[in-house]
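Here it is: the structure, laid out below.
Removed: one protein chain of the complex. Kept in place: all other protein chains.
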Amino acid sequence: MSSSLLHPDRLFPANPELRTVARELYQSIKDLPIVSPHGHTDPSWFANNQCFDNAADLLIKPDHYVFRMLYSQGIALQDLGVPTADGSPTSTDNRAIWRLFAKNYHLFAATPSRMWIDHVLYQVFGFSERFTEASADKFYDEINRQLATDEFRPRALLDRFNIELIATTEGALDTLEHHAKIRADGWGHRVVTAYRPDNVVDPEFEGFLDNLKVFGELSGCDISTWEGYLNAHRNRRAFFKSMGATSTDHGHAKATTANLSLEDAQALYQVVLSGKATAEQADTFRGQVLTEMAGMSVEDGLVMQLHPGSYRNHNQVVFDTFGRDKGADIPEQTEYVRALKPLLDKYGNNPNFTLILFTLDETVYSRELAPLAGHYPCLRLGPPWWFHDSPEGMRRFRQQATETAGLYNTVGFNDDTRAFLSIPARHDVARRMDCVSLAEWVADHRITMDEAHELAHELTYGLVKRAYKLD
Amino acid sequence: MSSSLLHPDRLFPANPELRTVARELYQSIKDLPIVSPHGHTDPSWFANNQCFDNAADLLIKPDHYVFRMLYSQGIALQDLGVPTADGSPTSTDNRAIWRLFAKNYHLFAATPSRMWIDHVLYQVFGFSERFTEASADKFYDEINRQLATDEFRPRALLDRFNIELIATTEGALDTLEHHAKIRADGWGHRVVTAYRPDNVVDPEFEGFLDNLKVFGELSGCDISTWEGYLNAHRNRRAFFKSMGATSTDHGHAKATTANLSLEDAQALYQVVLSGKATAEQADTFRGQVLTEMAGMSVEDGLVMQLHPGSYRNHNQVVFDTFGRDKGADIPEQTEYVRALKPLLDKYGNNPNFTLILFTLDETVYSRELAPLAGHYPCLRLGPPWWFHDSPEGMRRFRQQATETAGLYNTVGFNDDTRAFLSIPARHDVARRMDCVSLAEWVADHRITMDEAHELAHELTYGLVKRAYKLD
Partner (left out) sequence: MSSSLLHPDRLFPANPELRTVARELYQSIKDLPIVSPHGHTDPSWFANNQCFDNAADLLIKPDHYVFRMLYSQGIALQDLGVPTADGSPTSTDNRAIWRLFAKNYHLFAATPSRMWIDHVLYQVFGFSERFTEASADKFYDEINRQLATDEFRPRALLDRFNIELIATTEGALDTLEHHAKIRADGWGHRVVTAYRPDNVVDPEFEGFLDNLKVFGELSGCDISTWEGYLNAHRNRRAFFKSMGATSTDHGHAKATTANLSLEDAQALYQVVLSGKATAEQADTFRGQVLTEMAGMSVEDGLVMQLHPGSYRNHNQVVFDTFGRDKGADIPEQTEYVRALKPLLDKYGNNPNFTLILFTLDETVYSRELAPLAGHYPCLRLGPPWWFHDSPEGMRRFRQQATETAGLYNTVGFNDDTRAFLSIPARHDVARRMDCVSLAEWVADHRITMDEAHELAHELTYGLVKRAYKLD
């Protein structure tokens, strides 16, 4: 079910020598299973295995990469059917939404969204004519027809996409009943959760104090004390681990970590509980909890992931009208060297600890992250992330991080997506770009072809399995 | 009037496949008219249409890109005829200045200045032998001979250079009499002004309080109150608009914007008027005026341009001896995400507003500017600027901004120059480098050749016309 509209050499260099090497390497790894240790697919899909509804609901309304670009060119989010926060009217004419998208598809030229959607249309749905305003209706009807078939049920797609394992991400208060059903149905070896406790770690999170109450109830721990609060985390981590989790995930404004005395930590927690923490205290608290999480990782073996540096919901009008996660999360400069020192001083040399660092600020690849990862035994570098999950972003990461960090201090690819149908496209882009980097090093004789084959396998499959302890 | 010394494939890739595609794209757009919406040519040239004087006065003394490089290698600015601030002696031997330049022309190897000057010498003046110390005199005489001909009068050059429109930049206190004459002579459709009010917006500008007095007189507004001050801007903006302006231009130290209450703004203005504003108050004031300017743009439709981040006149000795703008403006790190939020919260979603952002700090392309422009409807990204108006600067901009911002959130090329004869060279470099980027995306199958042709036209002509409302 490939398509002549996806060129077999896409993303490969024009130089014949490089292209030949890239092709050969790609052939050797393109069919390896997908391991997706970090993402945001909905576990209810895999639990209930229901058909997806229609093209607009699946491919446009939930994909902020798609609607943010259309919005940036003056198209109202209501006209794209993005749900409003207060329930005020938004388009429900899915065909009209799809047509509007088709009419403006040129806006995505040379973006990764374009590549991912092309892959979904021409590979996953098998279209052999171009997606244009003129063909929009035909695409809409045919996509909807296919979505209603058994072949497009979530579990069938896991097979078809050759997904060996996929991790979802759930908050600390999640009851994981979908994962329970997944495990009861025998799919627990393929769909696992990850522990994302931001809403009970960040005092500035909406509803934080209410969240803490639920946190105490769910864990059966007395969250009125620092010790009880930490025990609640231990309890929830164990529960998540029982649902397959091998990792935790932390999305903070900064990379701050702290290493307070027990007394100071207790006192700070009481300030936080009072709801009167200053911005600085909130930052220190998040940093202290990160260090505690590292300590718990040493105990329970969960791999820790940290991705700081996003100014969330930057557009106030859009936030007020449509709520969170509407394409207005903007990266900021992020400092790691001093920020991570307290945590690293305590756990940085511990052989039982793994901390995977991500960034939205590419300036730290060569300056901070690669030197840190090229020294500390606990550190690994996550792949290019968010806006950098793109051919040029991947190229810059390999060019800027490899020489100092080495390839073995990286962890393969994360798709980090809720756009399930785009997962094969995203992994394919990563595999192709990795083969391009390897081909360049082969062509200028920095590595041998034998090494390149070994490294292609590692970057695609070996590193992710070991880093996330999935073996 | 081309020259064998300018290779027809200059700046194109060595790879034959890429070069062929780049050539084809370039052929399709190289003869499109030049639209120059932002620059610093002198409107008196176009008003009076006098011949230029001689090679040294035209090509060396006013071009800080040229004399800063010579100065960096130990050549005294006096020996290059750069005028002193206090009228102390400087060389008036234009032939000797030209010879000194020729003798040191090797210093410009691999810089954009070298490409621009080569283009001027070999294309505009049509020389077919190399510019060297040995040929310096011959060049000097022949250039001066040509400059004295009617073909080299400014209006003739507008035709010869195929300049459809050129914008100059004038301060808020400018009386625009040259533009009045230009319009009276029927050239107002080709030469327009732009409103650059820094000297009445920045409390730290030399002579700011005196400037305000003139500002009040010219506008007939009472600048002793905040309301009157704002009305003076409205008045001047309308006057500039009557002289063809479609844009305003703001060169601030930082990207700070503010959204004070009316009361606070009034109070701050009185502090500023007292001449006692602190550095922080001055920054807030500039930021508040930017937000007011955005509001006026919503009313009068002028497109707003912001280019922060230069430490002006960094070399104190050079400043004391020669005055402003002597090649010692040094970029600094610049933050946009928090700085722009007050303005964007107020006008960022307004469909009548366009804000074009420039930067001298390339680290923000992928981290801040592309994500902002890929979301906010009002935002567009200006082209690489100042030191980045260069082949490698342009390449980095396309590589780092395109995937997240998309191409349609950019605005084509600005030459931003006072070096009139270099305008075709600068646009030619930009067109070539755009074709190189497009060729790379065609060659690795990210876009089709049809799309590349469409995009080449957009990047050269379509985007600038729409972004600057020149249709």
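Per-chain residue numbering starts at 1, and chain names A and B are given in the order in which the chains are listed.
Here, a residue touches a chain if its C-beta (ideal position, glycine included) is under 8 Å from a C-beta of that chain, and two chains touch if they have at least 3 such contacts.
If you're wondering where the values come from, they're calculated on a predicted model, not measured in any experiment.
Visitor: Just name the one of A:56, A:167 or A:379 that touches the chain not displayed here.
Guide: That would be A:379, which touches the missing chain.
Visitor: One chain isn't shown here. Among A:192, A:265 or A:344, which residue touches it?
Guide: A:344
Visitor: Looking beyond the chains shown, say which of A:95, A:254 or A:367 touches the absent one.
Guide: A:367
Visitor: For subunit A, which residues lie in contact with the unshown chain of the complex?
Guide: That gives, for subunit A, the contact residues 13, 15, 17-18, 335, 337-338, 341, 344-345, 348-349, 351, 363, 366-368, 370-377, 379, 399-400, 402-409, 440-441, 443-447, 451, 454-455.
Visitor: Name, in rising order, the residues on subunit B that touch the hidden chain in the full complex.
Guide: Touch with the absent chain occurs at residues 7, 9-15, 68-69, 71-74, 106-112, 114-115, 311, 314-318, 327-333, 360-363, 387-388, 390-393, 396.
The rule is simple: only the chains that are shown with their structure count from here on.
Visitor: Please report how far subunit A has to rotate so that its Cα atoms sit on those of subunit B, a copy of the same sequence, as a value between 0 and 180° in steps of 5.
Guide: Fitting subunit A to subunit B on C-alpha atoms yields 120 degrees.
Visitor: From the mean C-alpha coordinate of subunit A to that of subunit B, what's the distance rounded to whole Å?
Guide: 40
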